[in-house]
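For this view, one protein chain was removed and the others were kept in their places.
Think of it as A and B in the order they're written, each chain with its own count starting at 1.
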Amino acid sequence: MTTEQNPQIYSDATQAKGQAVIELTDVDKFFGDFQALADINMNVGLQEVIVVIGPSGSGKSTLIRCINRLEKHDRGTIVVDGIELSDDIKNIQEIRRETGMVFQSFNLFPHLTVIDNITLAPRQVRHESKKDAEDNAMALLERVGIPEQARKFPGQLSGGQQQRVAIARSLAMKPKVMLFDEPTSALDPEMIKEELDVMVELAEGGMTMIVVTHEMGFARAVADRVVFMSDGYIVEVGTPEHFFTNPQEDRTKLFLSQIL
Amino acid sequence: MTTTAPAPPQQSSLDWVKKNLFRNWWSGLITVVLLPLTLYVAYRALRFMFVTGQWDAVRVNLTLFMQGTFPRDEQWRLIAQLMIFALAFGIGLGTNSAASRDRAEDAGLDVARGSIVETLARMWSLVAFIALLLFFATTDDVGNFINPFLVVGGAMVIAGAGYQARRVPRRFRNVGWLLTMTLLVIGFQTVSGFDAGGWVPLGIIYGIAAYSIAPVDRFDARWLRFTLRLVGAGVVVLGIRAIYAAVDTTGIGWDEWSGLHLTLMVSAIAIVLAFPLGLLLALARRSTLPALRLMATAYIEVIRGVPLITLLFMGQFILGFMMPAGTVLSAITRAIAVMTFFSAAYIAEIVRGGLQALPKGQTEAGQAMGMAPPPIMRRIILPQALTAVIPAMVGQFISLFKDSSLLSIIAVLEFLGVRKIIHAQEAFRGVGIAETLVFVAIGYWAFAFAMSRESQRLERRLRVTR
Partner (left out) sequence: MTTETREPQRKEVARPPFYRDVRVIRVVGQLLAVLVIFGVAYWLVNNLISNMNRLGISTSFGFLSGPTNTAIPYHQEFDIRSPVWQMTLVGIKNTFLAAIFGVILASVVGLIVGVSRLSENWLVARIATFYVEFFRNIPPLVLIIFFGFAVFTFGPFPIFSESWELKVPGSDNNLLIINNDRWGIPGFTATGSLVLFWVILAAGVVLAAYMWRRRTKHFERTGQPHRRVLWFTGVVVVSLVIAYIASGQPLDMSWPVISENRRRVDGGFIANWGWMSVTFALGLYTASHLAEIIRGSILAVHQGQSEAANAVALSAFQRYRFVVLPQAMRIALPPTINQYLNLVKNTSLGTAVGYAEITALTKTSVGNGRPAFQSFIIVMAVYLVFSLSISLTLNVVNRRLQLESR
């Protein structure tokens, strides 16, 4: 593993691997009468890569959207890097600064150039100078392999390139944790690989990641733990080899038999 | 058979007629009925225009149509004002177009360049209006003709000249913006006068400009930079104040405005003032706070549910009473206030449409990066939503421009209301009623048509860049 390639991009790795960065305790979430999350208990250690799988509507996306408060959880506690998510606006902003998020539909800002997309938050939130922010952005674009696209608009890029810009944009905030919400689902098949390569490299670089995905290959290759969700519950958790070769629960077996 | 591709079928004019006028028997029948009818109507219209029309009521009163009852010997102020506004408008558009061209070039996009001929062709209705004015020109009263000609033609030429700001190199971009704002203020004050108290708008503009461009980067201490900027801005503001104190001339308030000048100014002022209000209303209506949402919705629905004329009557009879005793609001001030509050409700709905069209992911992406709501609004949501609604906003401006004709009902003499003075003149009592109306209709039509063409073009362009 090439952990120390480019340390300033990743978390300031002062904490040891395994120490919990995200703790979810008894989390429930309702949309009206529909229970989207039920009794979620989960710890994510530093530099750990968690892959969340499950049928659609099982609450995977809701789970990671609760972690950075894009959805408000109704019960239980969520602690990110020692900060508890509550109605305290300061805590919410702090947690959002520490977690990066990559969306299924990229959500790049179409009216800004690639470089402006990346430097927007660092300049607005971290008050970095324009030069520092742009230098950092160029370094990140270099990492994801598209430095030559810096002055273009998102609309001029392919889907795969756009998603890599989105990753660079999240990394620019120097997050401790990265959340991926089905990052490859909107991509053409031939673009998925380049996208996954970036994610694999990120994982090998020691980034703490929670990835919602249908890419079982990725799960097998990089995940430290695989979480299977169904109907809002966490049904089964395990290492990839354990999970794919010897699942315990019936729901898991059924799901795996349908997709593999 | 030869292997060469068959030549594309030659389209003769006969083929064209057959295809487009006599495709089948009923199409042919319609053509046979409609063609003579159309020609007859066109003949009658042209005859009215050039032979039977008694155009003297228009011919003699061209200046009245343009500037209404504004004091005769002060009319240069209105002309100057219009010219300065036209220049500001041109420079603003030119600078804006240059800025977007720069961005497109950086991104490696093709940039379409328009020519003057194309622009004039797009604005053919205004050119036709100028031609109409030329048609009314008489040699016995040259002043009466030059005045309106300048108002329309001169303004177009000057705006076109200002538009050349797009050729100015990139580093002068900010100068373009500054110049636009300066000219707007000066344009206003050409009529209202440069009295000693009038330094405020220019003071603010140049104060902010001085604050942001002060060359203080070489100092490290933040407080020092801040202080130096403040001092710089203060010096500039005091300087402007001193200039105004030295000039100190009085002018004429907008209460004297009338004619086409008033029509154009009222629409422009009302839309500019209504925009921030409408924006706030739209944001409030989209807010997650129920109290805000409720109040904004109530305002918008009430205003949109009643005719403008009832609001204008309310403004005429009631607005003065709603101020503390002794406050005097002129008819034009009240009219502008009502038009502003009226437009704000419609603009709010337009902006809301733009906000709704944005995917939720845009906000979420901003939130996920820890941005607070205000910067998300300002940097992410509004730039996109407002660009998308530009054509609709132009449409709203056209509506407002047409609606300003209602001011004639509450005895404000705008373009349509001027007719009342004309037909009160001895020579034109009951004479040339249709002619003055046709002239007014053509005037409104020329401006509204040019603007609607422009908004269609903007819409097409926005659709392409998506």
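Throughout what follows, a residue touches a chain if its C-beta (ideal position, glycine included) is under 8 Å from a C-beta of that chain, and two chains touch if they have at least 3 such contacts.
Owing to the predicted nature of the structure, the values given are computational and were not obtained by experimental measurement.
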(message) So there's a chain missing from this view; which of the remaining chains does it actually touch?
(response) A, B
(request) Can you work out which residue in B:F136, B:F188, B:W257 or B:Y444 touches the chain that's missing from view? (result) B:Y444
(message) Which candidate, B:A86, B:V266, B:A365 or B:L416, sits in contact with the chain we can't see?
(response) B:L416
(message) Take the complete complex as the reference. Which residues in chain A touch the chain that isn't displayed?
(response) 25-26, 28, 39, 41, 75-77, 84, 86-92
(request) Extract the touching residues of chain B with respect to the undisplayed chain. (result) 20-21, 23, 27, 30-31, 34-35, 38, 284, 288-292, 295, 301-302, 304-311, 313-314, 317-318, 321-325, 398, 402-403, 405-406, 408-409, 416, 430, 433-434, 437-438, 440-441, 444-445, 448-449, 452
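Heads up, the rule we're going with is that only the chains that are shown with their structure count from here on.
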(request) List the centre-to-centre spacing of chain A and chain B in whole Å, with centres computed as mean CA coordinates. (result) 48
(message) Help me check something: in the complex, which residues belonging to chain A touch chain B?
(response) 68-70, 93-94, 96-97, 99-101, 103, 105, 107-111, 113, 120-121, 124-125, 151-153, 155-156, 169-170, 173, 179
(message) Help me check something: in the complex, which residues belonging to chain B touch chain A?
(response) 103, 106-109, 359, 361-362, 364-372, 375, 379-380, 383-384, 387, 465-466
